[in-house]
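I'd like to ask you about the structure that follows.
The complex appears here minus one protein chain, its other protein chains still in place.
Read from first to last, the chains carry the letters A and B; within each, the first residue is number 1.
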Amino acid sequence: MSLKIKDLPIEDYWLPGNPSCPGCPASLGLRLLMKALGPKTITIIPACCSTIIQGTYPKTSANFPILNIAFAASAAAASGIVEALELKGKNNVNVVVWAGDGGTVDIGLQALSGAAERNENIIYICYDNEAYMNTGIQRSGATPYGAWTTTTITGKKEHKKNLPLIMIAHGIPYVATASVSYPIDFITKLRKASKIYGMKYIHLHSPCPTGWRFPSDKTIEIGRLAVLTGTWILYEVENGTFKLNPPSNILIDKSKRKPIRNYIKIQGRFSHLNDEDIDELQKYVDRQWETCLKLLSIGKVY
Amino acid sequence: METLETPLSKPSEGSAGITGYWRTFKPVINKSKCIKCLLCWIYCPEGTIIRVGDGVEVNYMYCKGCGICANECPAKAIEMVLEGEI
Partner (left out) sequence: MRVVLTGNHAAAYAALLSRVEVVAAYPITPQTQIVEKLAEFIEGGRLKAKYIRVESEHSAMAAIIGASAAGARTFTATASHGLVYMNEMVFWAGNARLPIVMAIVCRALAPPWNIWTEHTDILAQRDTGWIQFFCEDNQEVLDTVIQAFKIAEDDRVLLPVMVGLDAFILSHTATPVDVPEQEDIDGFLPPRKPLPFILDVNNPLTHSNMAYPNQTMEFRYRLQKAMERAMRVIMEVDEEYGRLTGRKYGGLLDCYRCEDADLGVIVMGSSAGDAKEAIDKLRDEGYKPGVIRIRVFRPFPREELREICRRFKAIAVIDRDLSPGLGGILYTETLTSLYDLKNRPIVQNYIAGLGGRDISVNDFKLIVRELYRNIEEGVEITPIRWIGIEGVNYEFKN
């Protein structure tokens, strides 16, 4: 029995008139986070775009508590908060990290790994816009192969670091991928996560008009194409059981996937890609699917 | 406001000012075509498509004119119109 859009709460706790770019997936993501979990949620936000889109002191766009923290430190700060709340018996509050890919995949990885190993009772959401967007579109470990950024002018030569897989390797109670283009799926996963005790990790695909070079009205469309071409795979691993979510579950059949070219060619950051590069990207996508299918066949991964 | 020893900010709409001024194009909803699917409401990054009854309206004070609503509307009921025109 799946959730319907009209059943979602009307009130917004992420307020309009914030400094985000038109079409910003982080802003949408925060809106959806609040619709999923409600305002009894303390968020921890390291340095990233979401720091800035809160607006400047003395105003904030968040009608829920936020502890801003240094770039590398979000998972650790969240650990401190959740332990303090538990000690004080305040157990009905969600503690959520809302971090960009930089603060998760690169500089924040150590603290994230530590928190995962300790199985801290937090939800860690990495909203992945695939570069250090806040500082002006420099490459991160999550930037895909071939993408233009200001520090990979001729395109990134390395492939995207697979963080969800790393989190699966930590054996935590819940790991999932999600996309802003599939809000019901994201909200369902958030609500599921909030009912589980222990470390939960959700990796949210967040197409960024400013950094990926596409018009601001295409954010949702591009996120959807990422999934429909098989480039972004929607799955969840609940207590070690791997499951593909719709529509990715249908796309096991490669012929059902749209050509990856459809996804790549409408993003300015990939405009210089030649056929060889596109092949390379296709190979990467195929490898991700291979891994997913292996995990699916194992079923209970841990 | 009381003297704060460390920076604490209070929730406020329009923390970046009246972001409606950012627009070049604005979304105009054709109510007769609208099927009330609420997709524009859920996809709006800003939360400036608001629910009124079982339908939707645009909050023009803060709408930045990104155009996602118009792009996603399955009934093609939203048109992006150049500011100053209607």
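Here is the rule we go by: contacts are C-beta pairs under 8 Å (C-beta built on N, C-alpha and C of every residue); 3 or more make two chains touch, one makes a residue touch a chain.
Model, not experiment: these values are computed from the prediction.
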Missing-chain contact among A:Ala84, A:Ile250 or A:Ile298 belongs to A:Ala84
Which of these, A:Ser20, A:Thr41, A:Gln267 or A:Gln288, touches the one chain of the complex that we don't see?
-> A:Thr41
Where subunit B meets the left-out chain, the residues are 3-11
Taking the full complex into account, what residues of subunit A touch the chain not shown?
-> 39-42, 44, 51-52, 54-58, 60, 62-70, 72-81, 83-88, 93, 110-111, 113-114, 117-118
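Following the convention adopted for this analysis, only the chains that are shown with their structure count from here on.
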Could you tell me the distance, in whole angstrom, between the mean C-alpha positions of subunit A and subunit B?
-> 23
If you look only at subunit B, which of its residues touch subunit A in the complex?
-> 1, 7-19, 22, 37-39, 41-48, 51, 54, 59, 61-68, 70-72, 80
Along subunit A, where are the residues that touch subunit B in the complex?
-> 5-6, 8, 10, 12, 14-20, 22-25, 27-28, 31-32, 54-63, 183, 209, 215-221
